[in-house]
Structure formats: structure tokens, C-alpha cells
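Quick one: the structure is below, questions incoming.
Only one protein chain is missing; all other protein chains are in place.
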């Protein structure tokens, strides 16, 4: 497979049995490859910024998303209340999937079900599609039946994974909620229930008020914090989960340089996702992959005969 | 009582039956009034930056604190791993308390016990001292018996509060851990167990790696994130807890201006604490109190005859 | 609901942007009354961005640490003029310093660098028929200047400002625009929509191109709707990415929320019920 149109890397990696040309992914919901092609043309495909592409989260039914305003700029970060706008499973399969299958990197599809039944239909259907290399279960939402957040409570996470594990052979990644008392316990529960990998962190629950009215600024009320502001929190949670579970981890949260990616790998992540930084630089993933490969090359012991400056 | 040496305020407030000249406190562990007098002299007392002073957390036994390095600068924030250095209860009563009693503002003493027994001795002893207006229970630590974090688990918080409630008439403030799946539930449990007020947020669990070695930078391993980076998270948690419990709340997290303090009050806080911003400006509390009073004056309906700009 | 630009016309008024952000050297910063014009050299960029398209800008150094420890994200700005030079296009941006981002950008000095992405979004489409009536309010004059440069003297330009201090940018227009100010300190003591009213009385077959604050755009929309006049409106909304990645900039249209950075900022007035939706203008 051609890889000269992907970010440079220190070599391929194995992510739950799927080979990727390198460790850089996009964070779900932070890069719309279809929209990017409208804005930048096929240049996007010639210098694709990620070694694997993660879709925006797909829900069973179509969603318009939250009313504006949806964004608030925080110190060294971003607060968003997007509300998971998407075409729903049907629309995704018909409209988005064919276009995403054209991308030069393996496809990860992120799904969210508001109850076990929805999750079954999503995983069953998406898992049956050959274009889909991995499925990411976005657990940062309350289970409408129990009211408890799937990604924050070990028992909820275990039940949700167990309910869909048998429905597909496609590897299942579980994306945790960072607003958990004990993320490693949630990760361990998901692992025991059959998850193939763990993804973290999602945005931190947060709020902003309108400076003029002191009422909630975001149309959706509360929002999620991302960007450099959460970098140290992400690094801490990745290290904590890596110490507890042996599954491959995809780490993210405020990654803006190869050094930040190297930190997450050193903390125990197998791969790294770039989110908010892509808003500042559409090809950030490419630059970060390049910087990471460069730094790894510098760290690795010099090959015989090669000099080590 | 003289108040012209305290920050301007829009009027006194009642905090659990204690009258304060205004709503600005320091966050525990972010202002050492005794050290400040050595650096700045008695000017500190003539323009004291807080309407009430909160001590650094006192433990039963003396603690040297964590090995250096203890600080890491994060994007718009600070990661610290101080490790609660303090003289222990005995040393505090003998050395610190007399000096803190000289301050021109009511005294809040923060205590942390690593088990119920320690907490009882701390609250019993400190609560018997007339110089102490309020006691703050720092619950951001694991209970050594159960291993569960007191401020993150409703049952733990309830048990800890219930164990000391009867030992003193001094109002008890409970400082929650922000790393909880459901902070409002923890606050509600503490309230039911007899807490008089809730304090939030403490620092967010986080980590930094040495850029050269990729090993943990902080001598203590992990650390806690504070400053503007956590502001939106704090505002969200204060709003969430205010919606659930009726107790007075002391809100903090990234407050650096009167507008940030006004946000927390609008979100439901009774008072606001200034932490990391005092590191950037020793008299930040005074400035913030001034800005807040000014903005409240502008918002409040003009008094008859008075003009309203 | 549309999330992929279903309402975008077949022939999009879009010049593609190079992929990724690039450095652009600041060539000059001109005072224009209350506003400033920032000139940036963009040798790697296309020479022909469409009027109404925009760029995401950030200072290459010290982009942060301002009021509220901001800015962090880049900011959206329509180019107001393109000057083609041997070294490549030189882009003009009209700046109104309203917060930490615009303040930092107005502080830039010649020789300092910008990060730049663009041109982005859909610009104005050439008038299908009749005369072009260009209407700008305040800093909304920026894309109107770019469009006036393209259409030349055949187009009529109407500009409204708070006061003469803000009207300074009208001197940049080649063909003298008609002026209105809220306080009468320059041009007519009226709203720019009053000028538009009169113009449409004389020439009901004109096509309107407008940019300005939400209340002004809403007045233009309502007026054109009652007169059955075709109008293209350049909107604003708070943006994080500018290229459809974050879904943060949506505005409500008759076909649902659309990402303004991808399917706008120029929208057909007919697609809009109102310009005064929650969050309008940011």
C-alpha cells in the first residue's frame, strides 16, 4: 500500500491486529475529510495528515446537533458543545462511508448508542462493512436507561462492551470519559468485557458564561474542554490506564507537537490522536508525525556505522 | 472590625454563619501569609488581599513534602506536586496559629486526615480553638483504609463527615476532589452527613514528563493542575453542585479577574477563592475583589437619585 | 438538515486553499480611522481569492497571553483587497480590534509573521442580472471593498458607519461610495439600509451584496424579501477551524444548520429566515 502520501513515521505499528503506517490518528470529530476535500481539494489526499482516519461519531438516528453558539475559546483550549450532528447510521453508510473509503488510510468508525439496543444495531451494521478496519465506541454519554455515564462507571462500560462484543470480529476500541473517579478501573472493566483497545481522553466537562449576561454561553448549556489546557490531564490518565491494562491505548489531549506525541507514547500509548490542533493547522497531523519520527530517529541507538549526533 | 485594609467589596457576606467583609478568599496552599510578611513586611496587613484567610492544609504529623522538582508550567496553568509540607498539628498550633490569628481577616483552617482517627483528632483539636472561624476538610486524598478517595466517592465523603460532625460547633467546609464521576453526588452526600459548605475545585490529576528523559518530571510522580486552564471545568462543577445542593459554595479554579469571580457567583457560589493567580501577582486577591465589587456595582440597579453608568 | 453543503450552488464561488497553514510576512499596517488595514505577502497562496471568501489568521509569535489568556485559535478575516506583485499576491485585511485576537493582530509590525490558512468558504457570485448594489456596514465593508474592486465602477457601493472615525476606510474605494453614519458625522445621517431603500426604489432589478452586523443584514434581508430582490449576504459566526472540521460555526437556514465556513460565509438571503438567531455574529 502506498504510504508516501501519509505522514513520515519511524515504522508501521500494529493496532489491535490492524497495521498502520504510523501512530498518528485524528481525534474523532475534529477532522472532516469530506469537508476538507471541498476546502483544499485533493491535496488533502496527497499529503494526508493521519495514518488512520477516525470518523465523527455516528448515532443510530440523524442529529442536527446543538443550537449555536457551539464554541467558546478557553485559555489554551476550546470549549465545544457541538451535539454530535450526523446523518445517522443510514445516511452515514450511504453518503459518508463510500467517500471515507477513498481515503489513503485505514478507517475507524466512531459510534454512540444511547442504549444497549442502539449500540447493538450500530456495531452489528458497521462491523459488517469491509471498509471499516476498527470500531470506536464513544462512551462519553449517559446510558438513557440507567442515567449513568457508560465511560465513567466500570459496570456500565463492562455491560455495554459485553452486549456488542459477540456481534462483530472487527476490533472494538472503547473511548473513555475523562470525568471518571477511576479511569483505570473503567478501562479494566472494558478490557475484561472484551474490548481490544482503549481510547482517551475525551473532552473535560466544562462551562462558560456569556460575559454580558452571565448566562450559559453555549447553546447546548455545558460543553467539553479540549486543547493544550488538558494535555497534562491526558498524559496522567494515559499513564494511569497503561499501568493497569495491557491493551493498546490511543492517547490524545492537547497534542500539538511531536514532543507531545512522544510523551503519550512514553506514558504507554500505542498510537496518538490529534484533535484541536488540527483547527489551528489543517495539516497538523502531518507535521506532528514528521516531528515524532524525527525525534524517535534521534533517540534510537545509532545503526552500526551510522553516526549519532 | 476594621475593613479598610481588606479588598473593596459590594458588601459583607454570610458564610455558614460567619460574616465576611466580602467574598474573596485565598485557595488553601497558595498564599503563606507568614512568608508574605517576611517578603513584603506589614504592607501585607495594610492591604490584605482576602476577606478570609485559609491556611495551608494541616496534617496530624509533620510532613517534609515531596522531593523537587515540584513545579511544571502547563499551558495557561501550573502542575504542582508539593506534597502538603507542614509542621503537623502540634507545630501548627504552636508556631502558625498565633501568627495567623494576627491577620485582619477571619481564619479558615484546612485539615487532612489519612484515616477517620486522624481526622477526628484534627477536627476536635482545631475546632476547639477560638481563633478558628471555619474548618475546611481537604478530601482530595485516598482513605488509607479503603483506598478510595474521600472527595470522589459519595459514601466515603459521607462517612468522613459523619465521623467528625459531632466533635465541633465550628462550621465544616468540605473540599471535593474534581476528579469524581459525579461531584454533585459527593457534595449531596457530604451535605446529608452534616457539612456546612462545599469548596471546589481542587487541582486536576495530571502528569508531566521530562522533555529530555521522558520520565516523570515531578519528584512526586504525578501532580495537580491549576490556573486558567481549569477555569471552565471549575465553573462547570460549581454550576453542577449548586444545582444539586443548597449549601453555600466556595468556588475556585483559574480565577484571575473580577469577571471570573462574577462567573462563579453567577454559577451559584457564595464566595470565591484565588489560588494560582496570587503567584503571578501577590495582591491579586485585592485587585480581583476590587474588580468584582466594581462590576457588581455597575450591574445593581441604580439607587434613587444616583446615576447609573 | 445539511452538514455537507447540500445548499452550495453547483458552481461554487470558491478558490481552493493550499492544504495546511503557511507563514505570511506582514508588509504594512495602515491606520484607517478606527480600523487598521494589515497587508500580508502570500507568495504560496492563490492570486485570485473570491471576494467574500476569508482567511484564518494568527500571529506566528506570542499568539496567547492576552486578556483571559487568549487568543488560542486563529481568527477569520475576509480579504478586503488583493494586490498582485511579482513576488505573489499581497492580501489586505481590514481589522476592528474588539478583543485579544484582533488586538494582537493590530499590534503586528512589518517584518513579523502570520500563520495563514485560506482562502476559505464560498464568496459572492457574480450578479446573474441587473446592477450590483453593494452594501457594507462597519467592518463589513471589508469583503465589499474586494467585490467593488472586482466589479468596477458599474457597481454602486453603499456604506454605513457609526461615525466619521469609522468611515475612514471608505476612502479605499475607487469609485466614491454613498455614505451614511449613525451620528451624521459623515455622509447622510441615516442607516445604510435607508440608502438601500432609495436605491431599490430607482432600480428594483438590482442584485444586492451585503456584509455587516446581524441587525443590518436582517434589515437588508427583510427589505429585499418584500421587494423580491435577490441578495447575497456575508455572515459572521464564531469559528475554530474555518474548513468544516469542527462543526462549530453553524447558522440556521431553511435547510437546517449549515457550517458557515464551508457553505458560507456568503449565503442567499432566500435561504435565511432571520439573521437574528442566537449567537449571530459570533
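Chains: A, B and C, in written order; residue numbering restarts at 1 for each.
Definition applied: a contact is a pair of C-beta atoms (placed from the backbone, for glycine too) under 8 Å apart; a residue touches a chain by one contact, two chains touch by 3 or more.
What you are looking at is a predicted structure, and each value in this text was computed from that prediction instead of being measured.
Across B:6, B:21 or B:78, the residue that sits in touch with the chain not pictured is B:78. Considering the whole complex, the residue from B:6, B:25 or B:44 that touches the absent chain is B:44.
When the full complex is taken into account, the listed residue touching the unshown chain is B:86, out of B:9, B:86, B:237 or B:257.
Listed here are the chain C residues that touch the chain not shown: 59, 61-66, 69, 71-72, 104, 107.
If you put the missing chain back, the residues of chain B touching it would be 29-32, 34-36, 38-41, 43-44, 47, 56, 62, 64-65, 67-71, 73-78, 80, 82, 85-87, 95, 219, 227-228, 276, 278-283, 286-287.
Basically, only the chains that are shown with their structure count from here on.
Inter-chain spacing, taken between the CA centroids of chain A and chain C, is 34 Å. Rounded to whole angstrom units, the spacing between the C-alpha centres of chain A and chain B is 35. Between chain B and chain C the centroid-to-centroid distance comes to 47 Å (mean Cα coordinates, whole Å).
Touching two or more other chains at once are residues 64, 68-69 of chain C.
Residue positions of chain A touching 2 or more other chains, listed in rising order: 74-77, 227-228.
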